[in-house]
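Shown below is the structure under consideration.
Removed: one protein chain of the complex. Kept in place: all other protein chains.
Chain lettering (A and B) follows the sequence in which the chains are written, and residue indices restart at 1 in each chain.
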Amino acid sequence: MPVTIRRATIEDMLCMQNANLNNLPENYLFKYYMYHILSWPEASFVATTTDDVGGPADATLEELAACCEGPVSATKGDPCYVRSGEKLVGYVLAKMNDDPSQPSEALTGHITSLSVMRTYRRMGVAEKLMRQALFALSEVYRAEQVSLHVRQSNRAALHLYRDTLEFEVLKVEKSYYQDGEDAYAMKKTLDTEALQPANFQRGAEQDDLDSDLLEDLVREGVAEVEA
Amino acid sequence: MSRRKGALPLKANGSAVGRSKEDNNLIEALKLYESKTYKKSLKLVDAILKKNSQHIDSLALKGLNLYCTGQKEDAANYVQKAIARIESSGASPIGCHILGIYMRNEKRYSEAAKWFQSSLDNGSTNKQIYRDLATLYSQEHDYKNLLKARKLYWEEFMGYRANWTSLAIAHELNGQLDESANVLTKFEELAKGKLGESEAYEHNECLMYKNDVLYKAAGADHEKLKGVLKHLDEIEPDVFDKYGWLERRAAIFMKLNQKGDASKIYRTLIKRNPDNFKYYKLLEIALGIQRDAKLRLALYKKLESFYPRAEPPKFIPLTFIEDNSCFAESLSSYILPQLKRGVPATFNNIKTLYKKDVMRNSAIAEEIVLKYFDSINPKEAPIPYVWTCYFMCQHYLYLKSFQKAREYIELALAHTPTLVELYILKARVLKHTGLLAEAAETINEGRKLDLQDRFINTKTVKYYLRANMVEKAVEVVSIFTKNDGAANGVMDLHLMEASWFIAEQADAYFRLYLEKKRLLHDEKSMEVPEDEESQESHARHIRDLTYETTKFGGLALKRWDAISKFYKQFEDDQLDFHSYCMRKGVPRAYLEMFQWGKTVYTLPMFVRAMKGAARMYFILNDEMKASSTTPEDDAIGELVGAKKGNKKTKKEAAAIKKRIEEDKKTVAAYEKDEDPLGEAYIFTKAPMQDFYNKFYRRFSEEATESSKDYILDFEYHIRCGKLALCVGAISKYADMFGKKDSIVGAMTLCLLDKIKFSNEIDEVTKKIAIKGLERLLSELPLKQLDEEAFDWLSFFQQEFEGPSLESLLLIHRSSVKIISAENIKQQVIEKLREEEPAVQSSVLNYQLN
């Protein structure tokens, strides 16, 4: 069951809370997840496994929609499943800074929590989630910058933020975490155009979004397949 | 004193004329309440009550103040008094308002709404009440009254966008889509040119919301859809939610049959998020090439060249390529790079292909990976080597070749013993072969490699609980919880709504309950020994086992109920958002929450807890019926009572008392847990009622025809003697799975058994049930019901498909008399041979006794 990346909805929040409880030491009550999804509904994303890719070849739009919103009941009580065949394996929970005690001139986004299940690592899931969230914070919420905290000992996360996503380390916050560990406070300046997810695909060519893909295909693609 | 008395009316300038001193004091007390100085407010109220003990408003306010200072029982008393007074001598607007607030705090929302409404009916001019009412009606999903309240509030306060948005939502919920759109439009007209940058986001959300409403109203009408499209174009510059905007645009094109236009939008969406499988599926539909494998393959080749780092263009072709060698080639170039990179989920990624066609796809995958495995050297390519072993183990585990799975995971562990994932997988293999304790120890070995990783900690805890090693599990889970002051992390896990842990712990307690009960039964059925010493030890065993049985049973029920309470909390959590979302201006997200809120008690973890609790409550009910007595004890402490025993038994009594006290500390779920062992649960005198109140009522109210569980429904109703509803459940089940399904047969047999043997159920009810069965299953040999010799088991086996393990177990746990228990047990054991070891031992240990 390969992994799909999509915007989070209220239906994902219980699974998100569960994934957070399973993976990370910093946990939140369900209401805090509701607060996120109902204050910034376009900012958070989830990575889920998808099981319906082999569905009927002639599925109609309605059938497809129906199977994307199927009943949640058939999940055998596994708290990881959003619905039958769809397991939540990673998430990014994001918000805009709305703390009145920290008035900031620039609109600032904040990554509240990010995690990917250990058994789904090394597939770039965290990076893909982050790219979507950064893009959304910038495009939908006009965030000019985004901030986050990371545990000093978390090598993989530090690599992702600093090297892959080009965050800068602002400072070390002593004993930021409840267990006494220090945090790096990190920041990135956002530019909507530069954040377009397609920019990071390194494709051999770009879809111009206009040319007739099929005609093109009939000409070159099929010939190539047959060859 | 007299001077001040005279001065007041002057200052209050007529408004206080006709108001008594009582009322003035009350207003003062209300102000104190509002500023959260409850104790001062109470003092003032007490002063009024001293003079007039029947002053309604004061009684109510005293109740509310007491509630806010945590004295809930006293609070309820005063509220009762106030209500009684209102009933006998009429209501006042303030009193009703206070009672409304009290009820809302108590989370009795419909009663709260009733009191707020009474406050208005009795002349309150406080218009804020409309908003409170709207919130409550939203929470109760009372659309009609919601619309009324929203409208009245809107009429009073038109200056706020939130009130327009709320009114539009209320119209939509009542199916009045045109009215909804009109309200939104009217506001847009009023606000034109007056919106600042800080309102831009809200504006974007509301514009898209209006498009939602228009889209819904349009249905399949092309002309209307074109209007919606036009609206969408108009709002484009103001919409920030481009995903929503584009998805809507594509959906309209699809409905208008302008598929070419739709396809271009899906391409745009893919460009924005190349990892969303849904967009690719929709693109195929838009292009109309779902049946053309050649075109599809070519399309995905093209898309892969655009998006080489995305998953869907690589994966989707694997789901439709028919030609074996072409499939093998594609599968190989999908799997091998992942194995080389050391992607743990490589097997999980392709598992869905196994589900689709296990014979062909698993054989091809096996060939590819084994060939690759033979080609690599464990020293030259250590990472690919170890992940290939990992893959092969999962492959064989899927195929239930446990021996081979075991071999590959051992190879991997010998090669790289520092890789945590390997221990997780080995534990899974062991679990499937029924070795639960070994599995737990194995995963714990992996956990020790990386104490900081909560994922492996969680898994370890789960394995310990599956092996019924509760203490060890609690010890490990407590590494990551905040335990200040508590004996362990159990309280924190309750506080943090950790359903996963509580559900697993409940299951473990339930299994321990069954185990101890069986041992207790064995001990009790032993002959009482002759000599004194053995007698004592026999008695001690019985006492200890009785304690453990009740303790574990009580704890299981208490844990399941803790989950039920979480879901009640999730329902309550919505309350604040009914007005918050309006102020925030997020109508679309709000409506999603609103719809979700109507399904809270059908969500998986609630259902899981409900089904667990059902098993326990059914056992309690059946035992109570069988012994035709209600439990005498109502506390575990009774066990200790060895008052007239000798010195030794007194000492023992002290010891068990000490043990109980210690147990209470380690299992406490809440800070002030008055019943840590769940005694109130296990000593219930009405198990079916408890089950209904704590679980089944809520589930039944929200479950739809398709999400209902008809086996559970049947088992519940048969225990309540509601035979007609049992027939209904059988009939629904038969509609879904066919009349020949063995579950239909099993339920029918249980019902016939009840009709034949129950002397609690009256003849009329029985006759109605029989009529119902006749109509449902015409070939049912109902005449044989009085025939002692009739073989119902062979009837069941011949007339119904299967029979499935589940159906046999249903008959078994229903303790029917028309088939001998021994025969059914034999059937189950026979059936179990087809199952894997883990299932066999679970059924043998926990279902066959």
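Here is the rule we use: a contact is a pair of C-beta atoms (placed from the backbone, for glycine too) under 8 Å apart; a residue touches a chain by one contact, two chains touch by 3 or more.
Assume contacts and distances are computed from a predicted model.
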| item | value |
| --- | --- |
| Options "Ribosomal RNA-processing protein 42", "Bardet-Biedl syndrome 10", "KLTH0D11748p" or "Ubiquitin-conjugating enzyme E2 2": UniProt name of the undisplayed chain | "KLTH0D11748p" |
| From B:T125, B:S198, B:Q403 or B:T418, residue that would touch the chain that is not displayed | B:T418 |
| Omitted-chain contact residue, chosen from B:P382, B:G721 or B:P837 | B:P382 |
| Omitted-chain contact residue, chosen from B:L451, B:I768 or B:A821 | B:L451 |
| Contact set of subunit B toward the excluded chain (per top definition) | 342, 378-379, 382-383, 385, 415-419, 448-452 |
| Absent chain, residues of subunit A that touch it | 122, 153, 155-156, 159, 163 |
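Note that only the chains that are shown with their structure count from here on.
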| item | value |
| --- | --- |
| Subunit A and subunit B, separation of their C-alpha mean positions in angstrom | 24 |
| Partner subunit A, residues of subunit B touching it in the complex | 200-201, 204-205, 240-244, 251, 254, 260, 263-264, 267-268, 270-278, 281-282, 285, 287, 289-291, 294-295, 297-299, 301-303, 305-312, 315-316, 319-320, 338, 341-345, 348-349, 351-353, 355-356, 420-421, 424, 452-456, 458, 480, 482, 496-500, 503, 566, 569-570, 573-574, 577, 580-581, 584, 586, 588-590, 592-593, 596, 599, 602-605, 607-608, 611, 706-707, 709 |
| Contact set on subunit A toward subunit B in their complex | 1-7, 9-11, 14, 17-18, 21-25, 27, 29-31, 34, 37-39, 41-42, 49-51, 53-55, 57-61, 64, 68, 71-73, 75-79, 81, 89, 117-124, 128, 132, 135, 139-142, 153, 178, 196-198, 200-207, 209-210, 212-214, 216-218, 221-222, 224-226 |
